[in-house]
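The other protein chains are all here in position, but one chain of the complex has been omitted.
Right after this comes subunit A.
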Amino acid sequence: AQRHSQQDSHIQYERVGADVTMKCGSMDWDAAVTWTANGTDIDDSHLNGSYLILKNVDLTQSGQYSCYEGSSWHLKYQTNLRVGVPPKEPVLMCRSNNYPKGFYCSWHLPSPTYIPNSFNISVIHGTREMVCEKDIFPKNRCHIRYLQLFSTVKYKVTLTVTNALGKNSTTLTFDEFAIVKPDPPESVVAKPVPNNPRRLEVSWQNPSSWPDPESFPLKFFLRYRPLILDQWQHVELSDGTSHTITDAYAGKEYIIQVAAKDNDIGTWSDWSVAVHATPWTEEPKHLTTEIQIIGETLTQHKPLALRGPGYGDPSAGGVW
């Protein structure tokens, strides 16, 4: 017989481990019915009369449950069962990587809930509530614009997470200066210095997210070490965005990173992307002379057409 399904199904949320009883709509307890889960008939062991009994549900039992009247196969009841858990206390982090424009807060749940959650964030500064503008990407993040600077009053940020099974929240209280942390420096470049076997020239740029390096200058921390050693060497630089390393081991490949901090307040950024460089080394002399001899011999036996600037012509600096 044709099953008729015209009922609007609704969503039913249940906790993991719960016992769930579903009635077949308005059907009597003793009516003859058939229950399906995602279209598959459920055997009678789960039925108590026309009621469906699900004990100690788990995540795998989420799905669409339908109840049909025994003889007419009319759909009498349908629900989408979503098994999940209430939210745990969310993890909230606020940071100002674009001081003095403002700060952003981002959050995540320490463990999944398997059902939809909604987040609400409130930012209080003294007696004033501030708007936290949601970022399109990443999702769980919003940003607040500073209206005033150099405030002695702390900011209080409360994040509340709610789903059908429960609610939880967390609060952060902080001073304006405590959360200032720039992004790492960008475009880090390290180059050997010709004729200087112990030097490396390192340059970088302010993080592009730092809006006003003129008024709010950054200082930098450079760390470098030869790949063959574990011990870093450090140097702090309060002016400029370049530095020449003068004590590099000759001929050894180096790994170099840079971090940034506001000159006066806040904390250091994470380390930049690492770059590698090896100091300049002198061309080994004996090899050069042999190469020159071979070059000259070859040139004598070649047809004239092949001889041109830069091709085997030593004066052009060509090695062959």
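For the reader, a short list of remarks on this structure follows.
Methods note: a contact is a pair of C-beta atoms (placed from the backbone, for glycine too) under 8 Å apart; a residue touches a chain by one contact, two chains touch by 3 or more; residues count from 1.
The rule is simple: contacts and distances are computed from a predicted model.
Candidate names were "Uridine kinase", "Bardet-Biedl syndrome 1 protein isoform X1", "Ras-related protein Rab-2A" or "Cardiotrophin-like cytokine factor 1", and the UniProt protein name of the unshown chain is "Cardiotrophin-like cytokine factor 1".
The residue touching the chain not shown here, chosen from A:38, A:111, A:195 or A:215, is A:215.
From the options A:156, A:198 or A:223, the residue with contact to the chain not on display is A:156.
On the side of subunit A, the interface with the absent chain consists of residues 100, 126, 146-154, 156, 173, 177, 214-217, 263-265, using the contact rule stated above.
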